Every structure is written in structure tokens, then in C-alpha cells.
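Every protein chain but one is kept in place in this view of the complex.
Then we have chain A:
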Amino acid sequence: MATEPEDEQQDEVFEINDFTVFSDMERLVVSIEATLQEWQLTGTRPNRKFSKGFLSQCNWITKSTQIAFGEHNKLRVSFVQADYPEQVALKTSKETGSEEEDLPALVNDLASAETDFVSRKNIVAMYGLSEYLLFSPERTVEDQISTEDQKNFIMSAMRTAAQSSECSIAMLLEYGDVDRQLFVGCATHRHVHTRFSGSHLRKLQTRHTHLTGLLSIFKEEVKCPISLLDAEDIRVSVLFEYIYRNDSHFDKPSSLFEFSSSNQIDVMHLPMGSLEDPLEEFSLLTTWPNIKEDMINENDVYSDLEPQSAFNWSAMARFSAVEGVLGSTLSRLLHLPRSSSGKETVKAMLGLSHTDPSATHIFGQLTGDSRGVRNLRIGGVAGGMGQVMPSVTNPGGIRMDELPLPIEKKVMDDWMKAIFGGASLTTSPEEETKPMTLPKVTPGSATRTKEFKVPKEAMKSLTITETEEREDDSKRRISELLKSCKSLPEGDSLTARFMTALLHSAVEDTYGPVGLAQMWHSFVQALRWHFDWNKDLEGIHLNSSSQPDLSKCLLHQKLEMLQCCIEARRRRHELYDKAKDFHTDEFFDAQSDIDEDDREEVKGSAEQTGKETEKDYSEMEPQGRLHPLGEQCLHLHRNIALFVPITQDRAPMTEDLLEEHAKMLTSIEDEETRLEAQLDTLNSDMQAFKAANPKAAFEDFIRWHSPKDWNEEQDTLSERMQTPSNVWQKCWQTALPIPVINQARLFNETNIAEEILSMLENATIGKICELSMPTAFALATQQLIKDSKQVADLIDIDKICRLVQAATRTGRRDDYLEALNQMKKVERTILFYRAAFDRLNRAAETSSNQPTEAELRSFVNCLLLDHTNRLDTAETNVVPRGIQIFGGANSSIGNAVCQLMQPAEGRNCLKKPVRRFYTFRWNVPSPTKNSLVLPQRMFAAIELDSCRINGSFVRDTVFFIDG
């Protein structure tokens, strides 16, 4: 027999020692021995005494390696050990010097009740071990140990290796189908031999179903050699599992599980919840630990074991992986662009136009021609909100409210009211005041109906700054992360309200994304209405520069841009009101009621004015003055004050426009042309300046426009401004004095607004999703943060915030998917929490012994944590484990559990345990009465259709003659 690995043989040249191995058996033994040596598992193991409950709490250390078996097969060898602190290893057998010296350490484990029903490691509960070596097939099918021969072969090798390397650790071999968890094994320590065996039956005999029957099996197996009167008592531990099964997924949907469909108007909360109840089973585990066998009775007709009398109570909840409404709605947004409906336009989806591509083409042409757009829009406005644009898009002339759509017109009107801060949008222009006076209406002065809460306060509560339980640090971090998302501003905004509504409309998907399309369409129509009537978009707050905020998402930028357009047009109207020396209708060409002929006439006159002034404009009346520039006077006319002109604003730009603009600039190779492309603003300023200061010189303009280029001490222009070929000078020479109101518009808000509106109107479903994604994800994160306060310890909000921030910035689908996965997890946790909390809370509602919210919350949190941990372990637990209920049936939590399982009406789940577990322990001399007294142990798990019995039997192999 080889005692050392074969590698050693090369080094030993002087003596001939035959360490060669040939047979499969020899090879296997050598590999096992090598593993035992390497892990230092040889020799006597220290004795251990575990404190109460230690084994069910502790970590388990696992070492594992792979060894070859035969030519093609592999076995996995694992050493599993409870991670106990040094002091648990009380005494090594050498120190005691008593007869225990001869007993292996595992005898202590077998005799101890601490290993009872330890659920984390099946072998611990089944065989009562705190450390063991497990031999299992490496691959479940190819390496399965299915025949008795294979089993015996490996067992022999295990025994040989254990003997030769003096390893006293229990070795178990897993055989048969993995699901059945079958083990056989042995442990050898000098003359004490332990046999581990087991059976798993699918057909039960009557004696397998109760304590009395199992006791008789145990006694038969142990074969006590002495009179039962002289022997120690058999001790039993019992664990019963009572199960509350939730069969009524649809009958009793708890109130918390309802989510508002598109019929319930709520622009403050995203759709949350689940269609199904995630709670699958609720188990009550009752334990009677380590009691004398004769203290309790349980047979086929009678039982002492009432759950209320049990010493320990614990509970366990199992949840099904339901998909939350929020998660599924978000994932719909992610998947729609790739689906068949992703390419369909909103209008086509709603049946408002044929999918004929020429329709959009025509529309595109119309947007280029302002007069056409005007007409089109007049058509849109004339009918008020609920109507579709005639002729182009809906040749059939079907009214929007006559189309069969998922959201009723009345409901949709309410949605729009809520989105736009309660202002009624249904009024048609005939009933309203004339649009021309509209600019004087202050923003927000629109009436709000009472039934809709002003969303501001409610939305504010969504921001995490009010989460009190969190530490300031993480709060700040989360807040920072959310703020840096490229999505929408914190708190209430039109974008937030709209996106909430849009997500509500996307929940119901039976007929595809029609609801979504309808909501989008109605919203865009409402935007159009706002633009037509020059009404501020309530909830879009422009920053001081009146530019779209480029750090936000494109959808929000577009809305901001639209607001810019509305403001710009109003400013233009106001400017017109001030400009007294001007013909009335000129600036109202943007309004629908202007007469065609008038407009032509006005244009003509403006051109004429231009020609006239060319001759001598220094004598012109000053126009478009804003205010004097300090005390300064004209350079050449020291008696005339220098005025700052009213200037045009730079055109605001959204990121896509800006990109286009930058691209346009980069595409111009020639420096001169590039410069000219940007001259319009300078030119406009010069024109306005000349109009305001008819007698001004170039020097005066520079003093206002680029004061650093004016040397006050020397009263001269800077060197660079003096060059005659200077662009500034050239520009000045050609600029005509034209006040801003007569100038070509740098920012044509009508065109820009029309571009935005038609882009939104003609968006495909895919585009809608793409535009909505950043906002939807950021809002969903806020919602999750708010709703997850009760389960804050179980989830990683930070991670979600980080992922969402990254996704909104990169826009990558994969990033969104990753964020979504995390969000779904959190949503599920929230749903699980609500399912369990709600049920228990309701069950105890009527009783006097009701748990406080905090008690119940921490209990449910533990249940959830336990559930997650269970999902994480690969092993199927033979023994259930739960969360201990301190005080059992008498505690408030216990009471709630009791009420849940034993309702006043309905099925009583406490009547009969669904699963039963027993552990028997008995110290007897074995096998003869003169042998050492050794612990014998049996475990039984009884279910409705299966029975598992495992025994650990210790024998003294020293031969004694019966006397």
C-alpha cells in the first residue's frame, strides 16, 4: 500500500521503495490521502462544545478540491467546518486523560442537541456533525454514483485513506439523484467506528408518520444490549411546520397591491404594485427541543404536540418572484423600441393617419413654410383641445374623441388638467379672451380645480432630503447622484408630472402601447395649445439665462425650449406695445387673425424704410433705446448721451441644435465663411446700436460692446480694433440703423416651436420611449427611495442611483438594463414587505395583543432577509429555518401569526403540521453491554409524500464476550 504520493519516488534513488500505484483504487486512495495531508486533517480532532444556538448562527468554512476517479470521472471533496472561535475547542483529548481519550470528537457532536435542526447544512441536521468531509460527484449526471458497486468502491477507498492517515473526521459520500440528498458514510477513530446511513422513501408506512412509530424504528436499529430500565433515556427533539398557503391570489387583493390604472388620475405617484400577491406560503415552525421520550405522545390517533405548547416559535415566509408594475412598465419602455410597434408613429397607432410616409413628408414641408403652418395651426386651434387637425393627418375627419381609445376623453382631460397644474385646457378660443391680450395674464393665474392636489408639495416629499432615517452622509450622496442624473430637475416639474402620467398609461398593455401613444398625443396637443395661446408651461422653470439646461435630458430641454419660445413671443409682443411709433399690425403676423394683404403691405413698407435711411441716417429719430450707458456721451458729439440699445436675445439651443450648430461650424473650412456665419448677432447689435444712437461712431459702439478695447486714458481704440480691414470695422460700415423690432429675428420662436411640436407629434413609439427613458428612470428611482424606507436595510439604493446616473448619461441600453434589474429587485422587496406586513397587520387588527408597527416592521424585515438568504444558498434545505418569535404564542407577533394562520373563518392552518422533523438521541453501550457507552442518533423528516430517515450509529469495535 502506498503511503506517499507517487511524485516522491524520483527523489529516492538509494533505497528501492515501491510507491507506484496502478489500480484505480490505489490511485483514489492516494488522492484522498494527499488531500487529507494537505488540509492537515489527520490525527485527533479537538473536542468542541458549542454554546446554545451557535451552530444555527455561525458561518461554515468550506474547503474544496477535485480528485480524479478512474479515467473519466471526477469527485469533489469538500471539508466543511463550523467556524468556531478558539475557545470552543475546550480541551483536546490528551489533556483530559480520562476514558474520553479514546472517543473521537464527533461523539460530542452526536450527543449534543445543538446540531438538531440546523438548517443551513443538511448533513449537520441529518447526521449531527459539526465538521465533515463530503465526497460528491463533480458533475451531476456524468459522475453520478448510481450503483451499489460504485458506492462500495469509493467507500472502501475512503475507509482505507482514513485508516492510513489516521483521520477521524466523518466522511460522507453523496450518491443517487442530487435532488434526493442521499448520503452514506463512516468515521473511524481507533476502535470506535461510526456508520452513517440513510433512506429516502416516496411511499410511507404508517409507522413512518408519527413519533411512536419512528421511536420503534430507532430502537430496532440501535439494538440496546442492556435492559431499557438500566439504559439512559432516549431524548427527542421535534420540529413541526404549519403552513399557510396563499391560494387566493385574485380573491383578496390587498389594498396595498392596487395600483392606479390610467383611470385614476395621480401625477404624483408612479404606478407601483403587483397584479398578483407575492406571498406564497407562510410557515410557523414550532420546536420542542431535547425532551425525554416519555414526556410526549404522538401516534396515529393522538398527539400531545399542540403548536401553542411548543417551546420555540419561529416563522418563515416564501415569496414568488412576481414582477412589479413599475419594473414591468420600465422594461416595456426599454423593449418597445425594438418591438414591431417601435417603428410605428403615434398617429398611426391611434388611427389618426395612414401609415403613408408621404403624410409626414407633407407635414415636414408645411413646417418649412410658415404660412402653411399657420393655416394648419389655425385649424388645430379652432376646434379646441380634443380635436385632431383636419385634412392632412386625418382625411377621414374622425374626431379624436370618437376613436375607440383605451383612455376615455373625460379621463384624459382630467389627466391633462393635472399635468398642467390644474388649468383647464378644454376651453375653446371662442370662450376665452382674445389671444392678443393673453401675454398680460401672469403665469400661474389659471384657475385650479379643487379635486387635484397641487402637486408641488407632494412631489417635494419625493426628494430624498426628507428621508429622516438615513444618515446625512448617504442622504447627501444619494441626493448628489440624483441631481447629477441627466434627466429632469429635482422636485415638481411639468416633465415629472407628464412622465408619471405616461408611465401610468403604459401599464395596461393588452392592446399594445396604444394608451401610451394616446397620452403622448394628448400631451403634445396640450403643448400646442399652450404655445398657440401664449400660456406659460406651468412647471417649467427656466434658469436666469433663459436657456434650456443642457445638463438635463433632451425631453426636458425640449419643453424648456418651448417655454423659451412662449416667453420670447410674449416679450416680442410687449416690445411691440411699447414701440409707439409703429404701425399696429406689424408684429402680429404671428397671430392667426391677421389679414394676408396687411402683412404684405407691412413688409413692403419696412423695406422701403431701409432704403430711405441709407441716404442719411444720422438725422434719424433714435429708436429702441434701453437706457443710457452710465454718464457717457458720444465720442464725436460730447453733448449727446450714449444709449444702450434694446438687443435681441441669443437664440436658445437644445443640445441637439447646439450639436448641429457646432457641426455646421466645424464643417466650414474657410475661416472667413465661418466668421460670417456668426456675424448675425454682431450685426444685429450694431444695427440696434445705430438706431438707438444715430450719430454714434464705431468707437462708441466698442465702448459699449467691448469696453476692454477702448483705452480711456489715451481716448483711442485698442490696436486690434484700429486695423482698417478689421471685421468689426467692416461690419460697422455696412450695418444699417434698424431697431430690434424691425430686424430679422435671430431667434425665430415660431419655427423652433413648430419644429419641436412636430417632432413630438410625429414621433414613433420607439422615439417616445427613448425620449422618456432618462426621466422615467430618475422618477422611478425617486419613487423607490420613498417607498423603500421600511426596507432600507435590505436594499442598496446607492447602487441604483449610481446605475441610473450612469445610464442617463451614457444612454446605453445595457446600462439601463442593469439599472432596471436592480430596480426590479428593490420593487420586489417592497412588494414582499407590503404583502407580509399588510397580512399580519390585518390579522391582528381585531385582537387586543396587536404588535406595534415598529415590532412588525423589524419582524417582516427579518423574514425578508431570511427569504433572500435562502434564495442565495444553492442547497435545498431539508430542514426549514425561520425567524425566531420571542415569547412564542404569547407575544404580540406570535399572536399576529396565530391570527393569520387560524382565522375566525376560513381554513385553520394550525390544525395539522404539513411537515414534521424529529431527532432521536440515545447513549447506550454498543454493540454489547460491556462496550463503551456511545451516542446513537437518528433524524427523520416526514412530509405528506416522502419520508427521510438518517442514522448515525457508533460502535465499539473492541471485542467483548457477553457476560
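Going forward, contacts are C-beta pairs under 8 Å (C-beta built on N, C-alpha and C of every residue); 3 or more make two chains touch, one makes a residue touch a chain; residues count from 1.
Operating definition for what follows: contacts and distances are computed from a predicted model.
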Missing subunit (named according to UniProt) among the choices "small monomeric GTPase", "UBC core domain-containing protein", "Rab5-interacting protein" or "Ribosome biogenesis protein BOP1 homolog": "small monomeric GTPase"
From A:307, A:694, A:766 or A:951, residue that would touch the chain that is not displayed: A:766
Listed residues A:36, A:236, A:653 or A:757, member touching the removed chain: A:653
Which residue of A:77, A:222, A:554 or A:642 touches the chain not shown here: A:554
Touching residue (missing chain; options A:121, A:210, A:486 or A:504): A:486
Chain A residues touching the omitted chain (full complex): 337, 342-343, 484, 486, 545, 547, 550-551, 553-554, 647, 649-650, 653, 655-660, 662, 665-666, 671, 674-675, 678-679, 681-682, 685, 705-706, 708-709, 718-723, 726-728, 759, 764, 766-767, 769-771, 773-774, 809-814, 816
